[in-house]
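Complex shown without one protein chain; remaining protein chains in place.
Entry: chain A
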Amino acid sequence: MTMKLSLGPILWYWPRQDVLNFYAEAAEWPVETIYLGEVVCSRRRDMKVADWMDLARDLRDCGKEVVLSSQTLIESEADLRTLRRIRDNGEFLVEANDQSALNMVIEAGLPFVTGPSMNVYNPATLRVLLRRGLQRWCLPVELSRDTLADMQTTLYEQSLHAPVEVFAWGFLPLAWSSRCFTARYYGKPKDRCEFVCQQHPDGLALRSREHQDVFRLNGTSTLSGARYDLMRELPDMQRLGVDAVRLSPEHEGMAEVVARFDRARQGDMPERHPLHLAEAPPCDGYWYGRPGMDWSQTP
């Protein structure tokens, strides 16, 4: 069976119209699954839960599997109220990105999937989640293909069925804080941030004093400075029984990225020529059990 392609949730804060335009295009792309929702900061309110729901129905009508993603770092009662609205949507599967969301879907007896920030590091953890309604899990970004292979072997030996998704393209979400680093750059307190992160649709590059790309600041989240790219690993993933490959939305060039992965998953590996993307080096270290920022291939 051909692996599915999925579009992860938008990690950046884009204006509402940009979000709607992006998904109007995505509806036509060869991706099977689309994750929707605000996963980084509760202050980003251009799109409310009801707006995400409208969008979810439109995309479902275009034949997409739609999943509603929960906020990664839950801090307040207001965050929990939003989570409950997502849980109670009545139509779509929920991606639990922390144990608060996990608890809500389990107590409600709902099926769920887990995102890359849910720490699933071993089959024993998967067994716990499978008992409670897990439908698919996403490999945490820092884990390697060898760990995935070990997981798959153990699951097979124990006759457990746990479809797996791999984050395969985009800036890697690496950390979450209560502090906003974009507001900090602008010298603004977080509760009067004036939504400055909306001025940076691909985040703010954090470089070393030798101009090396180190991280990317995106509000309260910190991402990798290099762009993870596992396109060349798709045949290997196919052999490992990976069910879905996640591409993380970017403001520019996403249609071409999806088109390339679509060819690659069908065994027609595209040539490596540059795309019109935000400038950043590539990386694939995590997949090989090396420092995440490493890149295995010569340019």
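By definition in this document, a contact is a pair of C-beta atoms (placed from the backbone, for glycine too) under 8 Å apart; a residue touches a chain by one contact, two chains touch by 3 or more; residues count from 1.
Keep in mind that, in the parts below, contacts and distances are computed from a predicted model.
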Next item on the list: Have a look at "ABC transporter ATP-binding protein", "Ubiquinone biosynthesis protein UbiU", "Thioesterase" or "Aspartyl/glutamyl-tRNA(Asn/Gln) amidotransferase subunit B" and point out the UniProt protein name belonging to the hidden chain.
Entry: "Ubiquinone biosynthesis protein UbiU"
Check: With respect to the chain omitted from the figure, which of A:Ala26, A:Val39, A:Leu73 or A:Val113 is a touching residue?
Finding: A:Leu73
Next item on the list: Specify the residue from the set A:Arg60, A:Lys190, A:Arg232 or A:His251 that touches the hidden chain.
Entry: A:Lys190
Check: Among A:Thr33, A:Ser224 or A:Ser248, which residue is in contact with the omitted chain in the full complex?
Finding: A:Ser224
Note to self: List every residue of chain A that touches the chain not included in the displayed model.
What the structure shows: 72-77, 79-80, 83, 98-104, 106-107, 117, 119-125, 127-129, 132, 140-143, 146-147, 150-151, 153-154, 172, 174-181, 184-185, 189-191, 204-212, 214-215, 217, 222, 224, 285-286, 289-293
